[in-house]
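Reviewing the structure listed below.
Apart from one protein chain that is not included, each protein chain of the complex appears where it belongs.
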Amino acid sequence: MSSNTHSQTERHIVFLVLLVAVTLPLLFPIGWKTEVSGYARMAWQLIDSTPDSSVVVFSFDYDPSTMTELQPMAEAMLYHAFSRNQKVLAMALWPQGVQMADQAYAKVIKSFPDKKYGVDFVNMGYKIAGIVTIQSMGKNMPEVFPTDERGTKYADIPMLKNVKTLKDIAYANSLSSGTPGIKEWVMAAHDAYGTPVTGGTTAVSAPGLLPYVNSQRQLNGLLGGLKAASEYENLIGQIGSATVKMDAQSVAHLLILVFIAIGNVKAFLVRKRSKA
Amino acid sequence: MKRNLPLIFAFLTGFLVVISEFIPHRPFSLMISTLQNWFLIISGFAILLGQISLFQANLAKIKQKESGWYFYLAGLISFMIMLLTGLLWGTQEYKGILGHGTHLQSLVGSKPFDYLFDFAYMPLSATMFSLLAFFIASAAYRAFIIRSFESNLLMITAVIVILGRTSFGSMLTSWLPENLRFWHLPNLSDFIMEFPNSAAQRAIMISAALGIIGSSLRIILGIERSYLGGDK
Amino acid sequence: MKKTLLLVMVLWSIVSFSAAKALFSANDVPWDDGKALMLNWSAPADTVNLQKADSLGNWVTIFKGVGKEFQDRDLDPDKTYSYRLLIPRAALGDSIAFKATAQPKEQWFYLNKLSYLLILLAVSLAVLYYVNGARRGKDYFIRRISGLDSMDEAIGRATEKGKPILFVPGISDLDDIQTIASLTILSHLAHKAAEYDTALIVPCRFSMVLSASREIVKEAYLKAGKPDSYREDRIFYLTDDQFGYVAGIDGIMVREQPAANFFLGSFYAESLILAETGFSTGAIQTSGTAQASQLPFFVVSCDYTLIGEELFAASAYLSRDPQQLGSLKGHDFGKLLTILLIIIGVIAEIAGWHGFKAFFEGAQ
Partner (left out) sequence: MSSFAGTFGLWMAVFFTFSIFSFLYKDNPFYKFAEQVFVGLSAAYWLVYLFYSIMLPNLFTKLLTDFKGNIILLIPAALGIMMLLRLIPKTQWLSRFPIAIMIGTSAGINMVRYAKSDLLSQISATMINPFADGSASSIVGNLLLIIGTICGVYFFYFSKKQEGFSAVPSKIGIWFLMVSFGASFGYTVMARISLLIGRLEFLLKDWLHVIK
């Protein structure tokens, strides 16, 4: 039993060291710079090159558990879309996404006080059934969204006057932390209706989505994790909440590497001793 | 009939979806639109069913005074409070049964439902997964041990990517001359993501897709019918 | 009907009068659902003004700018639409007009999806062929997954040490195929455990998984001829909260110190916690999941890991269930086809025959 308590103490020490390592850079920022990767630039380019007053979809497919990673992306991309004068339709394939969308709008709208609800942006709320919903949007959007979140009828929303199906959407941007999310948007929006799709996701899901970023542009670039969010903030020239956190991120990464190294040295010594 | 008719339904709907993918002519596209719209509504009831079952299960645990039943009671009470506030006064945008509850809003600062979301749901949800940061640290120390050629490969890649995805990593190799830029850590980690990682993920994707095509086919044709439950 | 015919004839005469058919044309987009028309023009001017007649016959501008073509969408099939193209003549301050009409038509097949249909048919037919064959008793070969040998070895080690075996069937319910595959392997392991008289602990997260596990283990003990050694209380329900379940298993690993751990099935974020605790207790660990994002943690901290499809293959190998076996053979056919197509495609691209790739990309 003593070896168990020993291993528990060891574990608690590791926890404590990590806590300190993450807290310190938050209190005393270092100011390391980030470099922009190709995937983030690709997503930026799509939004940047989409013409004035196009209607675009922002799909909020996540919940508060991953908002540290995804909310900065949503805000930065929304800021970018607004600055290019695009009209944003927000929706959510996760019920919690509705609140995430409202929070992102509330924050970004401060920089764009003339933007009007219904004319420049709208929140259509949560829709169930993931991929089926996207497929239906490809056929008939008013059927999927009879009203917006405030109860306004689809036909009465000025910015959606000429928007009938996904084909009238310039691009769909999914901020996703799982299923349904980017994968479903690629499958049903791009591969079925040809709507360009881009998005941001948690670092956990990013590697599995990269095969979609190919010559067929199933996915137009991808933001993966907090680092990519800070890259995007860099691209639009805004120091947002992601950039501020990157120092803590870097220090923690180094600490993890140190842990791996110590663990391996320890295991090596144990093996050597048992051999001797 | 109790068994075969549902199988026919599954076949008809599945088959309709598949052929309408290839046939642009009416009436298929109209039929599929209708079916998808129905699917949306039935899914709503399915979620409702799931939540009611959860409610029932917790109620049973409380009734039988299972160990830790008071925790389930706390869960049930928070469920009821959140549900009632949501239905009575609505959420940020939606109007509830009693309207927008302006008086309450001025008292609390926001709608009661949103108040609960901001100050209870959000911190709970966000903190739950942040626990994993600690576990990954202790696993790094205690379990990520180099053992074979394969695990070496894994660890080396991991180290490059962990470094490459930080601001620190780019600083570390920023002195490299222009013709060695490939070895600059962020570039190297992007190269790994773009080529070897994409290749392996694509292989996983392809073999998983084949599995999904196979199992979907078996469901549509009624070969696989375990989803209907036992024969009782 | 007569009216439209008349209208068409009138419009037609205008078009032929302007004698500019080649300059401006409207055509049905082929192989589609009859909702689009393609308008093409070749004009010397930089900017053109493209107009469409609305239901009252008024001209409405639908495109203004530089270009050579425009696709008008969201139309009704079989309805006639009229367009006119205005090319400004800057010198004269006016513009010349060209007219065109067309009807969008529905077709019976999306021709650009031919490759897609063929590949779907090929895989489907292969699956059906093999499932049928397996059902008729044909014994197809699939290779033994090497992980199975190391599993048997792990049980042997546990027996030597006189310590129990821990089996975790994942955190999904019975509707996940990974759980089903996991239970097939459990049946095999339970048989071995019964033979060696080694204790087998199975904590479950769902009641359905619990009853299925009990049934399976009981049957395995019966088959091994040791029904008396079967202990129902070693297969138990823990809790259905994700982290609570993991905390419970952690407790078992620390208390009972099992010599062999098996984590097979569907795992999410908790894979890491399980594998770490198991590693620190010194158990031989075998894991397997199709959840790609969790595989890295299993690979580094377990002695053997069944990667993705290997989990299903192991299950088919052990159960010899015609459905699983036949499907797997069908998928294997698909994999060979994939490899073949990629090789041919790469050669074709290098040689400069771009038609092959274009066919699979679905270009029209």
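Order of writing sets the labels: A, B and C. Residues in every chain begin at 1.
Note that in this section a contact is a pair of C-beta atoms (placed from the backbone, for glycine too) under 8 Å apart; a residue touches a chain by one contact, two chains touch by 3 or more.
Computed from a predicted model, the values in this text were never measured in an experiment.
*Asks:* What chains on display are touched by the one that is not shown?
*Replies:* So, spelled out: the chain left out of view touches A, B, C.
*Asks:* Can you work out which residue in C:I87, C:V123 or C:A283 touches the chain that's missing from view?
*Replies:* Reading the full complex, the residue touching the unseen chain is C:V123.
*Asks:* Looking at the whole complex, which of B:L59, B:L98 or B:L228 touches the chain that is not displayed?
*Replies:* In the complete complex, the chain left out is touched by residue B:L228.
*Asks:* In the complete complex, which positions of chain A touch the hidden chain?
*Replies:* 12, 15, 18-19, 22-23, 26-27, 65-69, 95-96, 98, 125-128, 131-132, 135, 144-147, 149, 151, 183, 186-188, 191-192, 202-204, 206-208, 211-212, 214-216, 218, 224-227, 245, 248-249, 252-253, 256
*Asks:* What residues on chain C make contact with the chain left out of this view?
*Replies:* Chain C touches the chain not shown through residues 115-116, 119-120, 123, 140-143, 145, 241, 243-244, 247, 251, 292-293, 295-297, 299-300, 307-310, 313, 328-329, 332, 334-336, 338-339, 341-343, 345-346, 348-350, 356-357, 360-362.
Note that in this section only the chains that are shown with their structure count from here on.
*Asks:* Find the most central chain, measuring centrality by the gap between its CA centroid and the centroid of all protein CA atoms shown.
*Replies:* Per-chain C-alpha centroids ranked by distance to the global centroid put B first.
*Asks:* Please tell me the distance, in whole Å, between the geometric centres of chain A and chain C computed from their C-alpha atoms.
*Replies:* Computed value for the inter-centroid distance: 22 Å.
*Asks:* Chain B: which residues touch two or more other chains?
*Replies:* Correct list: 29, 128-129, 136, 138, 142-145, 155, 201, 204.
*Asks:* Two or more other chains in contact with one residue: find those residues in chain C.
*Replies:* Those would be 280, 292.
*Asks:* Which chain C residues qualify as touching chain B in the complex?
*Replies:* 31-34, 77, 106-110, 113, 116-117, 120, 123-124, 127-128, 131, 175, 177, 243, 269, 272-273, 275-276, 279-280, 290, 292, 296-297, 299-301, 308-309, 312, 323, 327, 330-331, 334-335, 338
*Asks:* If we count contacts the way the header does, which residues on chain B are in touch with chain A in the complex?
*Replies:* 29, 32-33, 36-37, 39-40, 43-44, 47, 91-95, 114, 117, 121-122, 125-126, 128-129, 133-134, 136-138, 140-146, 155, 159, 162-163, 165-171, 186, 190, 193-194, 197-198, 201-202, 204-205
*Asks:* Would you pull the chain B residues touching chain C in the complex into a rising list?
*Replies:* It is residues 18, 21-26, 29, 128-129, 131-132, 135-136, 138-139, 142-145, 150-151, 154-155, 158, 201, 204, 206-208, 210-211, 213-215, 217-218, 221, 223-224, 227 of chain B that touch chain C.
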